[in-house]
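Every protein chain except one is present and positioned as in the full complex.
Let's turn to chain A:
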Amino acid sequence: MSQNGEESEEVHLPPVLKASVHDVRYFAALLRGVNFVNRATVTITKTGFVVVVEEARTLLATAYIFADIFDEYTYNSESPAAPQDSQNSEPEEEDNSAFEIPLNTLIECLNIFGTAGSSGSAAGAGAATGKYKKWKRGGDDSDQEGDDDDAHGRRSSNGTGGNKSIDHYFGNAADKGTGMRMTYAGSGFPLTLLIAEDAAGPTTTCEITTYEAEANLQLPFEPDRMVLKIILKSSWLRDALSELDPSCDKLTFIGNPPPAVINGKQRQQPRLANGTPMLRIQAAGTFGSTEMDYPNDRDVLETFECTRPVTFSYRFGHISRTLRALQSSTKTSLRIDDEGLLSLQFLMPSPKAKAEAAADAFIEFRCLPLDDELV
């Protein structure tokens, strides 16, 4: 690509997006959560951007990445009417830019130094501690030796006050994070990434071709049609899904309204008596079937709202697409509407969130039920 032409362009018009972050791991983890289809639609807004991926016109995955996970985030509307500062955000602003991008390429570019976390152990607080150690070792191996001092210096100069929590989440490997500056000049221009490990090390410039965005599947979830709402720790769902045999093709969520709560004891009786659990995840495969019953225990299900008995089945292949996002998330909200549309929201803990009270990013999956389930 001709650097000169691009720079002259930038002189004329400020780029639509300019974002930088000193550690790409969280950003990469969010992208990885929806990385099951290569072509993703990225919509840039003032407050952040939204990455949408769909599969088989049935499954829609959306990653909401808020501006405050970046150290610097500047959005300039492409429409000439509103070139303005990004800091004063107007909620009604519909003035967005959208493009399609090969998501896999973007993630690979972010991980070009091998420091954005491998796909198996995506950065996140939900995963087990053992994984961090493995991952950290991998990072150590791929890094050059003797740049610790530099990295320390860089980090303290970047100091966002959230270092402690980063260390907490990333097991002190944060020293070696990869910094990134991302620019997008506008429609028709490539997404340009400038990636550097530290000031003294090499720098990589990646230009990823963008495509014009096409209309995505729309699966609106209307809260007033919701029949089942569950909030639970992601680890419960993650364990449940990972325990299922991969040969399973169908996954069924069964919800039953909780019995009238008179006292704490009586709650569990009906479940044991007539075998109608509050929440049952059921799967059938080649070698047998699996049922997992969850009681209405605060330790398991933080919230359980169910208006009527619900049974909806989904293709296991689609539900298992959520595993990568599940692995890095802490909490899951599972909602099903009266037609069986499933909405799964995964809260992705931000390493900065603890210190700055910034909004955690989240990833949402929406999935249509299998039609043949006529219960």
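We adopt the following convention: a residue touches a chain if its C-beta (ideal position, glycine included) is under 8 Å from a C-beta of that chain, and two chains touch if they have at least 3 such contacts; residues count from 1.
By definition in this document, contacts and distances are computed from a predicted model.
Peer 1: Suppose you had to identify the omitted chain by its UniProt name; would it be "Rad9-domain-containing protein", "Type I protein arginine N-methyltransferase Rmt1", "Molybdopterin synthase catalytic subunit" or "Beta-Casp domain-containing protein"?
Peer 2: "Rad9-domain-containing protein"
Peer 1: Of A:Glu72, A:Glu212 or A:Glu243, which residue touches the hidden chain?
Peer 2: The single option touching the absent chain is A:Glu243.
Peer 1: Can you say which of A:Pro14, A:Pro102, A:Pro295 or A:Gly317 touches the chain missing from this structure?
Peer 2: A:Pro295
Peer 1: By the contact criterion defined above, which parts of chain A meet the unshown chain? Give residue numbers in ascending order.
Peer 2: 236, 239-240, 242-243, 245, 268, 277, 287-295, 297, 299-300
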